[in-house]
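Of the protein chains in this complex, all but one are displayed in their positions.
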Amino acid sequence: MALRLPRIGTSQIVALGLILVANWIVSPQFFDIRVQDGRLFGSLIDVFNRGAPVALLSIGMVLVIAMRGIDLSVGAVMAICGAIAASLADTHSLPVVLAAALGAGLLCGLWNGLLVAVLGIQPIVATLILMVAGRGIAQLITEGRIVTFTSPDLAFLGGGSVLGLPTPVVLTLGMMALTLALVRGTALGLMIEATGGNPRASALAGIGTRFITVGVYVWSGLCAALAGIVASADILGADANNAGLWLELDAILAVVIGGTSLFGGRFSIILAVVGAFIIQAMNTGILLSGFPPETNLVVKAVVVLTVLLAQSPRLGGHFAGIGVLFKRSKSGGKRS
Amino acid sequence: MHATETLPPPLLALTGFSKSFAGFVALDHVDFTLHAGEIHALLGENGAGKSTLIKAMTGVVHRDAGTLRLDGVAIAPRSAEEAVRAGIATVYQEVNLAPNLSVAQNLFLGRQPTRFGLVREGEMRRRARALLGEFGLSIDVSAPLESYSVAIQHIVAIARAVDQSARVLILDEPTASLDAHEVEVLFAVMRQLTSRGIGIVFVTHFLDQVYAVCDRITVLRNGRLAGSAPVDELPRLDLVRLMLGRELSEATSRRPPVVEGEARADVATFRGVGKAGTIAPFDLALRAGHVVGLAGLLGSGRTETVRLVFGAERADCGAAEVAGRAVSIGSPREAMALGFGYCPEERKTEGIVAELTVRENIALALQARRGALSPLSRREQDALAAKFIGLLDIRPPDPERPVGLLSGGNQQKVLLARWLATAPRLLILDEPTRGIDVGAHAEIIGLIRNLCREGMALLVVSSELEELVTYADEVVVLRDRAHVARLTGAQIEVSTILATIAEAPSSVPLSADAA
Amino acid sequence: ADMTIGFSQIGSESGWRAAETTVSKAEAKKRNINFKIADAQQKQENQIKAIRSFVAQGVDAIFLAPVVATGWDSVLKEAQEAKIPVVLLDRDIDPAGKDLYLTAVTSDSVHEGKVAGEWLVKTAAGKPCNVVELQGTVGASVATNRKKGFEDGIAGASNVKIVRSQTGDFTRAKGKEVMESFIKAEGGGKNICAVYAHNDDMMVGAIQAMKEAGLKPGTEVLTVSIDAVPDIFKAMAAGEANATVELTPNMAGPAFDAIIAFKDKGTMPPKWIQTESKLYTQADNPMAVYESKKDLGY
Partner (left out) sequence: MIRFLSRLTPVLATAAVFLAGFVVCSLIYPNFASLRVVMNLLTDNAFLVIVAVGMTFVIISGGIDLSVGSVIGFTTVFLALAIERWGVPPLWAFVLILVICAAFGACMGAIIQYFELPAFIVTLAGMFLARGVSFLLSTESLPITADLYAHLSDHALRFEGGARLTVPALVMLAVVIGGMVLLHLTRFGANVYALGGSRTATGLMGINVARTTVLIYILSSVLAGLAGIVFSLYTSSGYSLSAVGVELDAIAAVVIGGTLLSGGYGFIFGSFLGVMIQGLIQTYISFDGMLSSWWAKIATGLLLFAFIAFQQLTLHLARRSRRAPAGVHP
């Protein structure tokens, strides 16, 4: 990857804005927001609410990718943890349910991390194992059915709201803040970037690359667990067959749209989350547009390519060009 | 313009070359002329713009302005490929070969001998052996390039370019990691090429080499042309003044003699440490305020020795003692916990993290030793960066620039700064002055001496024996991956070291507890 | 009968399919048949591999739930050459391959859609009715057929028309998401008179979306979907869903009987054993149906 002077991710934010405007054009009521049962309600809110699971996944994924890894198992981990949460919801208290589901995510992450860091298996294969087997485990838990629950506590995590914002959005913001505190409040972020940028040099500089590798996979597992809980809480049931299916690709896409290189190094959590919302804004736009579903993928391809081309260093980042106006007022280029 | 009555018309003529990176002016209307059959030194401080000029010439970097004429015909190569096709072969500053390919493939990539479209492996290997033979190198050419040390990789890169060069050969610091013998071989080859009418551009920081082979000198300073003259019209001191824009405080005088028997605390002792197939078991004692130098030919095992000491590779025999306590050093982290620091030789692959800023690269090792949970505050990092940018004169003095965008010599300084920042008890330096300019060179040697005075133990690998003898208190000579001799006191002379290196095996007995 | 039968199942993508697998196993057990199931994870190539491997193992008969209608000729020919009878379950294949299988036990998915459509026309009773449609996976034959059948069903009634149609991938989560956007796009749901979903799972999701948007499914908005999985009966019992068309998970039972008769007595079964597409509404005691279905492995 070519080296560049640091930039702040104005191109992503501009892209998100443009897609939202496009949505408004295909669906004039896009920006209408009203309050319904104490909760904000509208297409714009839907974008953030529906985007929450992928945003959560991308928070973990961005760290893994920054370490030159990749985690294909997140979709399956979502299914496992969602299944555990849904099966326990009606018989156990919420803390127990959450502990069990998050604990399972942690274990999944630990497994991936150990395969990568200790056995030295290439990340894509190491996590492929859990991607395949994990969905099986989730189906084993639900025996292939959709396990439903009625517990209002768990349901709150999917359908409830805090200060008018849907809980999934709040959880995503919370997880993002926690992760930011963890990696940018400590030197972990620097170490991850160094290791991703040059693993040999970092090991020689005394960074515990192995430990950090395991750590980022564990974190990715936790994020996936949370996403799984949100997904289950949303439909009041665990659909082990479909929960999180192919979401790993969306999460990776979000991370890359967020400007993090798949070859590791510099990363930005906030922009990865923005990337996730870009994807969801596009999906919501497609749904609102009323085009026949056969065209969904073609529209998606065109939008993804346009967003990426606009970010291309060759095109000088035209979005970023607009963004320079904002950039001047802010100081420094600290990434987060 | 100098009158060039005796010289043939220029082979390569650059006029008005300019290049700026995001507002930073790296080249400012530089003119440069190369004649056929001439070796032309391109000199300047670190960051003066030498490498950038070369890259702009070959089209790797897109210049903002300037014209390029080869044999009077304007050309504008847009990539290395086009430059090569025009007859300009280049060895760039960092080894730029494919590490995963075999040596032979690297030598002939893109021009392998083929039959019916298939590469003739045997023929290619044969030619590769012959080509490297001219450089006095006899290695397994079917092994991947990365299994060899940087020095060998550099020779391979040079051999490739030499073999490719039709009109012009450009060498950007080819001698930075070569030992005296290799340098001689290279010079012989260069002279032979010039006799065929090829023009050579030669970048180096070793002024002796300039006077040994070059016909003409062009000096850059801060991206501008500072002057150009035939070698015999530019004596050494004038040259240095031209490069630095000031007088050089001559720091390369002899070190003050060491008082024998002076009591010094042992920092670390290694007994019988070695690794099968890599380096024979050796003894090494490192003491506070004491500099141990490692000397030897390419591949003699110097780098391997220091990697074992630092735990970058695990020894399979022997014992280590640090401050009187038996320790086992299994990883760099453990070594750092014992107060060791190691500045590796391969700065691109093992040293810098190109994307990270100067500040972050400097803070990296110190941060790793403190642990992730006690981060250096931004202010501490800034202070650290400011301190070392000033101390080592890192240019441009911008702590927020990604290190990968610095010139080679400045990257080396950042690497040094990283380890100096940890204030280690034992600092291991592998070729610390690689690619560093004359001015900074003197400063760094001064720095090494100061550190020593402050009680740090040093273990230094250097191919520059002149440099080594100015600060080493003890020189260990290696040959064929074994420590063969230990020189102290008056024995530390370039001539003695050279003689020891060259001696037939086992003629200098190595007493385990000498010195 | 001491028989080994291999079943190339499509996958386990939905509750209905899980039930089909469970029921098939139970039916096999009842008849003392050694029943091997290969899950193809929605991929035709995996199904072909599975059939080949059944042939290589020398099973007595092969059941196939074909993921798509075409592309079975050569592998079924191989089975035929090995003299292994093949029975299609749940879905049919292209007519060109008629003589390559013994019989097909399927429901008619066009018919299912039609039943749903006719119910809606009847219920709308001449009043203008805007329908939003939740399609199955794009390209899936069931989705195409159920769409076509529904359109046939409402063809005669100019008052009923489909205003929006999107894919919900047969899943609850997507069903809910798509319904949310339909509601917003159709003036907060006020313009929606009925929802038609290609399966019940999507409808369950859509019902949630409507409730969250403050709509009253089952009364303000009519619902009709297909499959008759237990959860839709719960919704019907709660008055939140109106109708569903049953697709029985017991396809294997009749297939076993046909095979046994064929093997033991040489009876040629009819080419098509059609299962019933029964319509259930709130009037059909949904709670009782729920109880009877809830342990079938949905």
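So that you can tell them apart, the chains are marked A, B and C in the order they are listed, and the count of residues begins at 1 in each.
Basically, a residue touches a chain if its C-beta (ideal position, glycine included) is under 8 Å from a C-beta of that chain, and two chains touch if they have at least 3 such contacts.
This structure is a prediction, so every number in the text was calculated from the model and none was measured.
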Chains on display which the left-out chain touches in the complete complex: A, B, C
Contact partner of the left-out chain, one of B:Thr67, B:Asn100, B:Asn450 or B:Gln491: B:Asn100
Selected from A:Leu204, A:Ala243 or A:Leu288 as touching the chain missing from the view: A:Leu204
Residues from chain A at the interface with the omitted partner, ascending: 2, 68, 72, 115, 117, 119-126, 128-130, 132-140, 143-144, 199-200, 203-204, 209-210, 249, 252-253, 256-257, 261-263, 294-302, 304-305, 308-309, 311-315
In chain C, positions touching the absent partner: 6, 9, 11-12, 18, 21, 35-39, 41-46, 48-50, 52-58, 68-74, 78, 81-82, 94, 96, 137-141, 144
Positions on chain B where the hidden chain makes contact: 60, 79-81, 83-85, 90, 92, 95-101, 105-106, 109-110, 112, 114, 117-119, 140, 142-144, 160, 164, 275, 277-278, 307, 311-314, 330-333, 350
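Quick note on the criterion: only the chains that are shown with their structure count from here on.
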Chain centre separation in whole Å, for chain B relative to chain A (CA means): 44
Length of the line joining the C-alpha centres of chain A and chain C, rounded to whole Å: 33
Residues within chain B bordering two or more other chains: none
Residues of chain A that touch chain B when the two form their complex: 3-6, 185-188, 190-191, 193-194, 197-198, 200-208, 212, 265-266, 333
Chain A-facing residues of chain C, complex: 12-15, 17-19, 21-22, 135, 138, 164-167, 169-174, 176-178, 180-182, 184-185, 187, 201, 204-205, 208, 212-214, 231, 297-298
Interface residues, chain B side, partner chain A - complex: 22, 310, 312, 331-333, 335-336, 342, 344, 349-357, 360, 363-365, 367-376, 400-402, 404-405, 418
